[in-house]
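Missing here: one protein chain of the complex. Every other protein chain is in place.
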Amino acid sequence: MIGSKGSLNADHCEKEKVVFKKITLEKLGDLVSALKEKGPLYAPVRDGKAVNFQKITKTADVTLDFYNTVFSPKFVFFPQTEDLIRYTLQKEGAQAEPVPIAASPSVILGVRPCDAKSFEIMDRHFLGAGIIDPYWKNRRDNTVVIGYAFDPAAPPDPADFYNTVGIHAADTEGSDVFMVRKDGELLLKGITKKGESLLKGLAVLDAASAQDEAFFDETIRKDRGVKTRFTEITDTAIAAKLVGSFEKQEIWEEMTASCIGCGTCTFVCPTCYCFDINDETLFRKGARKRFWDACMFTDFTLEASGHNPRPRIFQRYRQKVCHKYSYHVTKYGCISCVGCGRCTRSCPVNIDIFSIVEKVANL
Amino acid sequence: MQNPYIPMPVEVVNIVTEVDTNDIKTFRFAFVNKEDEERFQYLPGQFAELSILGKGESPIGIASSPTQKGYIEFTVQRVANLSGGIVTAALHDLEVGARMGVRGPLGNSWPIEYLEGKNVVVVGGGFAFTTLRSLIHYMLKEENRSRFGDINVIYGARTPGLLCYKEELAAWEKRKDIRMHVTVDKRDETWTGREGFVPTVCREIAPSAENSVAVICGPPVMIRFTLPVFFELGFSKENIYTSLEMRMKCGIGKCGRCNVGEKYVCKDGPVFSLAELDTLTREY
Amino acid sequence: MTNIKQIEENLKREAKRLLESKEVSVVLAYARGYDEHHPLPYAARTAGEVGNLIFNEYCTYNLARYLTKYPPKTKIAIAVKAADSRAVVQLIQEEKVKKEDLVILGIPFIGMKDPKTGEEIDQKTTCHMANPVLYDILLGEEIRDAGAGSPYDVLAELEAMDQAARWSFWEKEFSKCIRCFACRKACPMCYCDPCFMDASRPRWADKSPTADGNLMYHLTRFYHLAGRCIDCGECSRACPMDIPLHLFHKKMAKECETMFGQAAGMKIDDKPVMVNYGNQDSDEMLK
Amino acid sequence: MDFEPKILGIACNWCTYTGADLAGTTRLKYPQNVRTVRVMCSSRINPSFIIRAFQLGADGVLVGGCHPGDCHYGTGNLYARRKLAITKKILEFAGMDQKRFRVEWISASEGNKYAEIVEEFTRDLKALGPQNTFRIEKDSRERI
Partner (left out) sequence: MSRIGVFVCHCGLNIAKTVRVSELAEFAGTLPDVVVAADYKFMCSTPGQELIQNDIKKYNLDRVIVAACSPLMHEKTFRKVIANAGLNQYLLSIVNVREQDAWVTDSEDEATAKAKALINGAVYRARLLQPLTARFIDVNSDVMVVGGGITGIQAALELAETGKKVYLVERNSTIGGHMAQFDKTFPTLDCSACILTPKMDAVLQNPRIELMTYCEVEEVKGFVGNFDVKIRQKARYVDHSKCNACLACTEKCPGRGTSEWDEGLVKRKAIYIPFPQAVPQKPVIDRNACTYFKKGKCRLCEKACGQSAIAFDQEDTFREIKVGAVIVATGYDLMDTKPLVQYGYGKYPGVYHALEIERLFNSAGPTGGKVVMRDGREPQSIAILHCIGSRDKNHCEYCSRVCCMYSLKFAHLLKEKTHGDVYQLYIDMRAPGKGYEEFYNRLVEEDVKFIRGKAARVTDKTDNPDFAGKLVVEVDDTLTGRFATIPVDMVVLSPAMKPRTDAKEMARLFNLSTDKYGFFMEKHPKLAPLSTMTEGVFIAGACQGPKDIPDSVAQGTGAAAEALTIVVKDRLELEAATAIVNPASCCGCQSCVRVCPYGAPVFNREKNVSEINEALCKGCGLCAASCPASAIFTRHFTNDQVMAEMEGLMEF
């Protein structure tokens, strides 16, 4: 399980220097304003039926009354599209300018524990294996994550299964600051030094009491909070199961028979990082862009020669599951799925990755 | 921090059309910035992303050898089909003096250290000979030659006109420290050399498996028929190396598309021994 | 209207019979998903698998989408609601499937619900016909009093807007698109693979999700679906960004009906309107 | 300076393009706002071309083909008429002013008609002003 491996964020604060604050929900706007002053703020906003993280322009847009967002907040570190190089094609050749990497310090407010965890998983990929992705690193270094416990009173969405991957409803891991709701108040605790210094600089916050602290500690206890779907898996066991079942084509075909091959699951996923790079030019001006891609698309692995190593949907779905539950385990030491249930909820045909993993685990 | 997504500027200093169908050319690039040249430390078998702004990038094996100083070379086939091949087509339209970008070196190399002290059988087919050419140049360099045992090269193409690096092949033929076996599938009036498919030639030459490593690169069909020959000759899977091709974008193991099982071909490959490949899934 | 439980029973009975008699090798219907509110499209291949079949209000998804993935001559039974049956008819018109290879299990039912929202699906998002237009076996009683209202009524608001307002409406909607392509993949009529959007010669639109590329994608797709869209509303339900694509499709369907006098997927011997022309065509339609 | 609309013309080789040539041969004068792409038949026109033209900044698009029934390829423009009619409806429903998209049947002998239509279309577009609906702003193509 992910938790057992420890996180890459090694600057956990020590017990005695705990920074612990609170604010009433009515004053959420003040908190938002204060955070906004520190730099770009990303927080949940309701738009139509959906709640999603957005860069906040209007304080009042922020809502903390939501179950979880349709999209994960990964885009804060890994935007769907970004320019790497901008160029102008001229007679003498291309005039090119790499786009400077300089993120301003920013905050993400209201990240559910599973999503906070996802950032650490993505760190392993983007910052690991000997090559550092400068775009991810720059934004990661400059962003404070304010985690937000699931409401213990609200039933979990039937699609969720974060318990299965070792995350609990008020898991603080991956957050710099963790936030728990107590009646009409928000309790905020610094988890990392980065988080603590943020909290210290927020004058709008009140000091929290010992009672609050007890409530907080009780809430974030691993065995507390709502329980999602659960099946007993361990990283290495499920990885091995997947390796073992890889060639069992019929099983995979059957499990993924209804998949239509769209990319929705990967786009809403907090740990999907596949991207494409493409040059896009108009009237001689253009940019080399990188942007989200999806392993579920036919052309993801299609070679110019016409050869495609994964021409069929079941192969692509198998790739997705194996990537998250097997390859990532072997390569980076943890499952790259946080059980947020987004892929299941968003799937146009209700395919459920949990059911598939469960089935493989029990093969 | 060096941004691994930003190519280094190079200038085309020479272009050689290798084959009579004109769709394979070797490009020689010189780095525009000296420090880039120093940074571009590579070994045979590695590749780089060739970048033409406005068209995109294409991963191409490095055809030159690090022993050749002052330039790097790439042999590129123009992929002429209706679906793609935009970058290679643009490359083929380049002229000497043009500027473009190179991002690399990327991926792993032929197992140079492992090859040391061993006999090396180099097997190549068609235009996939590029990084093998790099390897041969590397091994034949005076200061390197003694590190390796016998070198046998089996290289084939469909027709004599489709053989790349003809002058170098001729020069190597004359050398005593390398045995060349160049063959064509179908001879024409200009060809006085061998005729026959690469697997057949391999069987004829029958290199000894004793303390030997086979390095094979070629079209899939050639590999499929050549491998059994080497197994028959007693080569173990640990001693047969090949290079994989996959659709790549980032070249640095981040974009997620070129994986074969847990390995990213761009970063953990492209060179794998057959023993390694056996541990991977068959999605390539 | 036949009780939905009864429909489920009829479905199971017919599926069992068809599979046992080897009349078909596949029955396309639904099975339980991760809960009963989220059914999964399901292909039963043996009589034993028929037990997995379900049918409830949430069995919304248009199964015609799956027809094109079977090799030619596969004998398939498919459970269809009204709009789904139109998709089947349209696919027959386009020779993607053959009528003789199909056993169409018609489901006359009104009151389906969107699994994502739990909301009832009505003529605002679908053609809302009550009875399948083509079937071999009807799994419930034909519905006679389906209620009034045209599927195009929902367009009134957009149609009444002035052009600028309509543009700002669509500009906002299209700019939301993230190019997950759920719309085209969920669509029973979008069977191109690769899609024109995947082409590299030319790139019709930037591969990255730019606003202008989104516009090109969606408008072109509306064109490709013009006269073919059978108004099942699957595109909008599939869209994670809640873009009301079905409204545009509806409008095109309405225009095609008006101009060419033919609605999509109604008769198997119709010719798709955009690969056809008629003696009645006049330059009036270009005005 | 007065607003000079940019019109993208797409003309079929056999009728409209030839008709436009005839307008020249007979030295008719008309505004120089049309830039014409020659295609072999109006049926060659992919509706995406029209969308693209507006994205590229065309203030108007003029499609010209043979009169229905007179198509060099027999039935090409009968299909084209349906395609273009639907294109028009798409543009209109998307919020593009439909006056910016014109389809005209201009035969090889109708040089004067060609000139008149260009004149009239240019005048109409001047009255409408620049098309900013689909136009891609050249320098601000990024997205957050």
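Residue numbering begins at 1 within each chain, and the chains themselves are lettered A, B, C and D in the order written.
Going forward, a residue touches a chain if its C-beta (ideal position, glycine included) is under 8 Å from a C-beta of that chain, and two chains touch if they have at least 3 such contacts.
Fair warning: this is a prediction, and the values are worked out from it, not measured in the lab.
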{"item": "Touched by the hidden chain, restricted to displayed chains", "value": "A, B, C, D"}
{"item": "Option from C:35, C:114, C:142 or C:193 whose C-beta touches the chain left out", "value": "C:193"}
{"item": "Residue among B:35, B:95 or B:189 that touches the chain left out of view", "value": "B:95"}
{"item": "Positions on chain D where the hidden chain makes contact", "value": "6, 8, 13-15, 17-18, 20-25, 27-32, 35-41, 43-49, 52-53, 56-58, 66, 69-70, 72-76, 79-80, 83, 107-110, 115"}
{"item": "Chain not shown, touching residues in chain C", "value": "72, 94-96, 191-196, 199, 201-202, 204, 224, 271-272, 274-276"}
{"item": "Interface with the unshown chain - residue positions in chain B", "value": "81-83, 90, 93-95, 98"}
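Criterion: only the chains that are shown with their structure count from here on.
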{"item": "Chain centre separation in whole Å, for chain C relative to chain A (CA means)", "value": "33"}
{"item": "Inter-centroid spacing, chain C versus chain B (mean Cα positions, whole Å)", "value": "50"}
{"item": "Per-residue multi-chain contacts in chain A, two or more chains", "value": "80-81, 276, 278, 280, 302"}
{"item": "For chain D, residues that touch 2 or more chains besides their own", "value": "136, 141, 143"}
{"item": "List of chain C residues in touch with chain A within their complex", "value": "33-35, 37-43, 61, 65-66, 115-117, 178-182, 184-186, 193-194, 198, 203, 206-210, 234, 237-238, 240-242"}
{"item": "Sites on chain B touched by chain C in the complex", "value": "82-84, 86"}
{"item": "Complex contact set, residues of chain C against chain B", "value": "199-201"}
